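Can you read through this structure? Questions will come right after.
For chain A:
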Amino acid sequence: MLIEGTGFALSIVVYLYLMSLAPSWPLNAAPPDLLAGTSLTALLVASLVPNLFLARWARNQNLLKVRVGLIVMSLLGIAPLILRAFEFPAMHIKWDQNAYGSIVWVMLGLHTTHILTDLIETLVLTCLMFSRHGDNGRRFGDVSDNAMYWNFVVVTWLPMYACLYWVPRL
Partner candidate 1 sequence: MGTESVTEKANVNPASALMVAGLLLLISSGGVFGWLRQARELRLDPPGVSDLDRFRLMQNGISGTPPESYFALGKVYESDAYNLSQGKRLYSWFGCAACHADGRGGIGPSFLDGWWLYGPEMVSIVASIRDGRPHGMPAFRDKMTIEQIWQLAGYVQTIGSYTPKVAAPSRNDDKHTRPAENRGPAKILFDEGPAGVHADQGPSP
Partner candidate 2 sequence: MSDLPASPSGRAALMAVALVAASAAFVAANVARDNHTQAAVAKTMTGGDPERAPEIFRRYGCSGCHTIPGIPGADGQTGAPLTGLSKRVYIAGVLENNSDNLVAWIVSPRSFSPQTAMPATGISQQEAKDLAAYLYAQ
């Protein structure tokens, strides 16, 4: 996570660097529409609540609750992807139009990859918890690691959200 955190931080640095060179920012585009991104942010922040519960249940090795929590988190992993699909057009620019478009798409893409990775992991864990391998200390450990990772995905989004949606409005 330190690696990915550095990656996210560097992408923000690149964004700000390109901004510092540009005569106007965003370059030849309107600032992004707030709706999709903001509701995604709200959704991600809200998803922290069940996620924290899930982490606690996993620590307590409560199989039933963990199963429910994982299903909820799977759904909460899919929902942001749907919203994300609306975020790309909300940027009013494509990756191949100029450097602003490039960095914006790469940042969104980078974060989407993380949501996707965590979602797949959550789905696999959900299957596992319903299989005979489920009730096992190690699996519960995996679940809390996964919950931890989701926290990371959500927390790193916040500076990126600020950067993508609010910096162009400054």
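Rule of thumb we're sticking to: contacts are C-beta pairs under 8 Å (C-beta built on N, C-alpha and C of every residue); 3 or more make two chains touch, one makes a residue touch a chain; residues count from 1.
On the choice of candidates, all candidates are chains of the complex that A comes from, given by their letters.
The structure presented is a predicted model; accordingly, all values stated were derived computationally and were not measured.
Engineer: By the touch definition at the top, chain A has one partner among 1 or 2 in this complex. Which number?
Structural biologist: In this complex, the candidate that touches chain A is number 1.
Engineer: For chain A, which residues are in contact with candidate 1 within the complex?
Structural biologist: For chain A paired with candidate 1, touching residues are 96-98.
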